[in-house]
Structures are given as C-alpha cells and as structure tokens.
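Yeah, one chain of the complex is gone here, protein chain that is, but the others are all in their spots.
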Amino acid sequence: MTEETKSPVPPPALNTTGEDNSATKVAPVNAAAASKSEGPVPLPWASPLVEKYRSQYGSGIEAQTYLGQNYITADSTLIHNFLRQLRDDDQFDFCVDITAAHYPKREKQFEVIWILYSFARNERLRVKVKIADGASIPSSISIWPTTNWLEREVFDMFGIQFEGHPDLKRILLPDGWKGHPLRKDYGILQQDQEWVQINLGIESGQ
Amino acid sequence: MPDFITSYLGSILTPGEAGNQFWALVYVFIIFAGVSVAVMSMNWLERKALAHFQIRLGPMRTGPHGLLQPIADAIKLLLKEDLIPAGADRFVFWVAPLIGLLAAFAVYTVIPFGPSQAVSDMNIGILFMLGVSSLGVLGVVVAGWASNSNYPLIGALRSSAQMVSYEVAMGLAVVSAILMTSLNETGTGTLSMIGIVRAQQEQGVWFIFKFFPLGLIAFIIFAVAMVAETNRAPFDMAEAESELTAGYHTEYSGLRWSLFMLAEYAAMISVSSIAVTLWLGGWMRPFPRLLHAPAWDLVFSLFPGLTFLGLASIALVGVVRMPRHAFFKVQKIGLAGFCAVLGFISLLLLLIAIAGRSNNNIASRLNESVGYIYWFLLKVAVFMYLFIWYRATWPRYRFDQLMRVGWKVLLPISLTVLVLTAIVGVLFS
Partner (left out) sequence: MTPSDQSSTHVLANAAPSDVKPGDSPKTYLDSNELIINMGPQHPATHGVLRVILKLDGERVLGTECVIGYLHRGVEKIAENRTYAMFNPYVDRMDYVAAVSNGLGYCEAVEKLLNVEAPARAKFIRVILTELNRIASHQLWLGTHALDIGAMTPLFYTFRDREEILKIFEKYCGARLTTHAFRIGGCQYETYAGFEKEVKNFVKFVTPKIDEYEALLTNNRIWMERTKNVGVISGKDCVALGVTGPVLRASGVKWDVRKAQPYAAYSEFEFDIPVGTKGDTYDRYLVRMAEIRQSLRIIEQAVNGIPEGPIMAKVPKVIKPPIGEIYHSIESPKGELGYFIVSDGTTQPYRLRVRPPSFVNLQALDVMVRGLLVADVVAVIGTIDIVLGEVDR
C-alpha cells in the first residue's frame, strides 16, 4: 500500500525550477506563489503498474506522485481503453468520483479527473485527462455505471461533453439554465437572470 | 304529558319495536350527540395516549391538559377554506364525505346499548350492520376518484381492495358467532343484535369463550379484520401518510376533511360495538351468573359511579398540581369545574346505584339502564384504546402483504373455524 497514512515528506526541492515544471500543475496565478520553494513537489512515480502502461502507451501517459498520492495523466484519445484496462486488469473496480477543473489560461482548458479505488489493492489512483473547451471525451458509464450522475454533474458544472452518455442533461441546475457555474469565467454572483425571471417571476434571485 | 311520550316509559322493548317514533327520534338524537362527543373525546384521547406512548405531552395549551383541543380543532376545521381541486368532479367530491358519514352513522340504529337501549331491534340486525358499514368504502372510492389526483386514486383503490377482502373473513367470523346463537332448544339462531346478546345470556357464556378456542379464534379474526376495515394502523394503507401523503383525502380540507375523520372514528366505534355484541356479551356485566347475589349486584352497580369518581380524582390531582402562577389561573378554574362536573356525575350515579337496591320501580330501572350502557361502553372503550395502542406500536403493512394476510391466512382460518363450530355445535348440544 502506497497510501499516505505515514505521509513520507518528500525531500525539499533543491531548485525552484523543479516545482512547476509539471504540466499537470496549475498555472500560477501570482508570481509569489510560484517562487515558494519549501513545499513538497510532485515526483515521478514508478511502479510495475506504470511500467506496464508506459510500455503499452508510451508517452501517452505520465505518472506522478504528490504527498503519497499517485496520479496518471493520460492522453484524451486513449483514456477510454486505459480506464477499462485499469478496471479489468488492475482491479480498480470502484470509481469514487469524477470531477473536473477549469484552467482558462491553458490551451487545453479542462482537466477531467477520475478518482479510482481498488478494493483488492486498497489503493487509490487518480487519472487525469486534459481537453480543450468544446471537445468531448468518451463516457465511462460502460466501465463504471456510477459515473452516470457524476458525468452529468461535470457536464452541468463545466459543460464538458461525454460522448456515449445516454442521458447527458443537467442534474443540479434546472434544465433550461444557461452557463456552467464552475467555470472560472462564471462569477460567483452571476446567474441566469432570464431563467429566473421567466420561471420564478421575480426580477432577480439575488 | 302526551300519551306517546309516557306510554313507552314502562316498556321493555326498543322504541323501534314498540312502534314509538318519538322515542326513536329521541334515541337517534342522543346517539348522534353521544357519538359526536365520543369522537371528539376519542380524538383527544388518541392524541394524548399516543403522545404518552411516544414520550411527548401531546396537546397541553388549549385548556388544561389540552381538554379543549377537540373543540379548537373543530372550530379551526369549520373556519378553514374549503378547497376543491380544479379538475375535480365537484358534485361527487362534495357528496363523498357524506356517503362515508351516513354509512358510519346509520349502523348505530341497531347497536344495542342495552336490551331496550337501542333505536330498533331489527331481526336482520347484524346483516344490516355489516351491509351498511361496508357502504363506507363507497365514500372512500368516490372521494379518491373525484379528486382527480394520483395519490387519492391509489389510496382509494387500495382501500376498496382492502375492505372487500377483509369483509369476507369478517363475515365468516360473524357467521360462526351467529351459528352459536342457534344452540338452544328450538335450534334456531338469530341475526338480531339484541337476540345475539340474549343468546349469550341464556347459554351463560360469552361467545368468545364458547367452544374454546373456536370462539376466541373467530373473535381474533374479527378483531384483525375490523382494524383493516376501518383503515387504521397497521392497515392504514389507504391513507398511508409516508407513501400517499394522505391517501384518499389528500385533496380534502376543512369541513369535508373533518367529516371523513368523523366517519372514520364513528366506524371504529361501530365495529367495536359489533365485536362487543357478538363475542363479549354486549351490555352484560362480568359474571352475571356466577356472582349472582344482591350484594354482587350492588358492587357491580357501583362501578359507573366509581369510574367517574376516579376520573374526578384524576382531575383533582391535576388541579392540585397546577403551578401556582397567575398564568394558570383560568386553567385551574376550568379544570376544577371539570372536576366538579365529573364528581357530580359520579355522585348522581352512586345515588342511583344505591337507590336502585330498593324496589322503587323507576330507580331500579334507571340503575339497570346505567349498568347496561356502562358495561357496553366500557368494553367498546377497551377496543378504542387498542386502536391507539396498535397505532403506536406497529409499522404499516405493505399492500400485497395485507392482501396475503386477508386471503391466505384469515380466510382459511375463519372457514375452518366456521366448519368446526358447526360440527362441535352438532356434537355437543
């Protein structure tokens, strides 16, 4: 088990450049944060599992570990097969969660994250894929049925399309709502005024 | 006084048999008023008893210990806006609670509170009673249909299916009791409610103990079926709150809704009356034969007075325990007044009981009547309490399970009991 209960503190980074080289990391918002050097840094993660997939997919996947938590960044074209293999071959039979994050400054604005767990290995793994705005990724419902609502929520909140999802519609917001609230360009006070006026009969919900 | 009033006074017949319309009407009014009051007090009692089962206090604010709560409820319901859903069939919607209410109250014409304390003694009394009381389901079905809404519709369908299937087991249990009435020299039974009690009197045994355990089993079947028949917990699918919000009366409000409630409680009292009449000796006091001596008569005739004395003393304890604060002054006076009324009634009853020992005709007849009505109502009250107890204790049955119990358990058992009663009756009499 490579879990984090003992939380091995990674060696302090010797050079500041080593910190944000990873493309998986957030584009720093201010320079001050980027120049902080004491924090732990993501390290390359080596394990038989990674070796196996590296040999299969080559540079399509990139494995890292941060604070004892492992994650793999995969290419969006091979993600479906990769996830299926993770479930079938490596017993990651429990998809804990799917979520996404929005990085408007990047070329590929969205990062979709699968949080997986294997009962047999008692191990967690995150799989990430980066996609551009408007691009779609294959739905993983056929792999884990639980992703039905989770994908709907990601669609609702970020507007990411999941190809092959049988019923991709809004889940938490009302059906006619415009906008995807968890995008960074959606202000916290913003709302679909038109929807509010038509459906609730009030000027504004604020 | 006019002759039609006085001529009945010495009669030992019911006004219906004696052909005296005036007294029949008086009885009808008394019973109507009595049942209405009983329903109101039952409402209070249910809320209070249920609350105490559930470590709550129940109504406490409206009058001392919430004694005025039923009146407050009634006023609230009368004043409430009376809603009719847009898509409802207005006439049927309006008439549905009345059907239920009429059916529930019509059966009281044959309930024998005593040998002559009934509006009428029909020779088909029990048939009339079963027939009319099951008309109540019509009101429920019609209410559910007329509401033009899904939940009431499901509630109404559940209720009709439930009532129909429990009617069968209930009827067979009743038949086995009627069979027992025929175990006399002439070999003819009776359907008359008064006749059934008389038969128990003549045979010297309540039918619940007759051919033990056959009578008991028939009684239990009836007791289960009657809960289902009145849509009470644990068989309250028709108005299952957590499933169908309120079942068939979801769309009803105000007065109409209160009519449904009135009908439900009236039906509870009337089916309990059937059970008491058929199996528990009706108006008879316990051990009329075994403890048959003037002294025992006196002891048992003191019971009504003592009951009221007990109630009065409970009220007195309430008065004494009332906090000494200006806020409680009115409540205190009210409760003390209530206590005084109860005490007065108890004194009156005790006086009647003692006066009834003499051979004074009026006093002894009054004493007898009080005794009959008291014992009958006491037995019914036990059933009322059981209804509350069931509700506090048991979860709700599911619909299919209810039907299974009705058709696959109660029906075969009641058939067997009927056949066995017949065989045993032939062999041992």
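Before moving on, here are some points about what is shown:
By letter and in written order, the chains are A and B; residue numbering begins at 1 in each of them.
To be clear about the criterion, a contact is a pair of C-beta atoms (placed from the backbone, for glycine too) under 8 Å apart; a residue touches a chain by one contact, two chains touch by 3 or more.
Remember, predicted model here, so these are calculated numbers, not experimental data.
Hidden from this view is one chain, which touches subunit B at 50, 53-56, 150-151, 154, 158, 233-234, 236-237, 240-245, 391-401. If you put the missing chain back, the residues of subunit A touching it would be 3-5, 7, 9, 19-20, 25-30, 32-34, 36, 38-40, 42, 66-67, 69, 93-97, 99, 101-102, 113, 115, 119, 122, 124, 126, 141-142, 144-150, 153, 157, 165-167, 170-174, 181-182, 186, 188.
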